[in-house]
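The complex appears here without one of its protein chains, the remainder shown in place.
Take a look at chain A:
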């Protein structure tokens, strides 16, 4: 895998955009998932995920080959997500309302068109509640929780992505878990 990525990056450095396309194919779901869980909105997630890959391409010369490519890509993505969250904070409640209604229409569309069994609807509602609980976390805890439990990364890798000591990552992980527990205990 790493050998393959390294080869592709060399081709990208020579200017081959198709090689970059292959890199995008490999990481797109991971990057999109990170954005979606951080932002809670599909359009924004797509926008930020695209921006992350674009930045990776434009700055590929700054990538250090001795480090993991995924760590570097996740760092770009996480930083962009956190920037986006900070920018939209003032009208957070307005956004939340719009997101809520969006999901509602989405749910009703799916439910009416394919007649989902009750169980499945419940499952989707549960997923939505979990997503809302994640969105309630302050972004510094949110990023750590998502990277750890959705992207399945080690504490050391997360420290590399967020550019902070391992001890800090652990502390945030502990606090993030406690905050999640408070939001999710009722489920």
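Remarks
In this section, a contact is a pair of C-beta atoms (placed from the backbone, for glycine too) under 8 Å apart; a residue touches a chain by one contact, two chains touch by 3 or more; residues count from 1.
Operating definition for what follows: contacts and distances are computed from a predicted model.
One chain of the complex is hidden; its UniProt record names it "Anti-sigma-W factor RsiW", one of "Exodeoxyribonuclease 7 small subunit", "Anti-sigma-W factor RsiW", "NADH-quinone oxidoreductase subunit N" or "Protocatechuate 3,4-dioxygenase subunit beta". Here one chain is not drawn; of A:24, A:82 or A:164, the residue touching it is A:24. Only one residue from A:16, A:65 or A:125 touches the chain missing from this view: A:16. In the full complex, the hidden chain is touched by chain A at residues 14-18, 20-21, 24-25, 28-29, 31-33, 36-37, 42, 46, 49-50, 53-54, 57-58, 126-127, 130-131, 133-134, 145-146, 149-152, 155, 170, 173-174, 177-178, 180-181, 184-185, 187.
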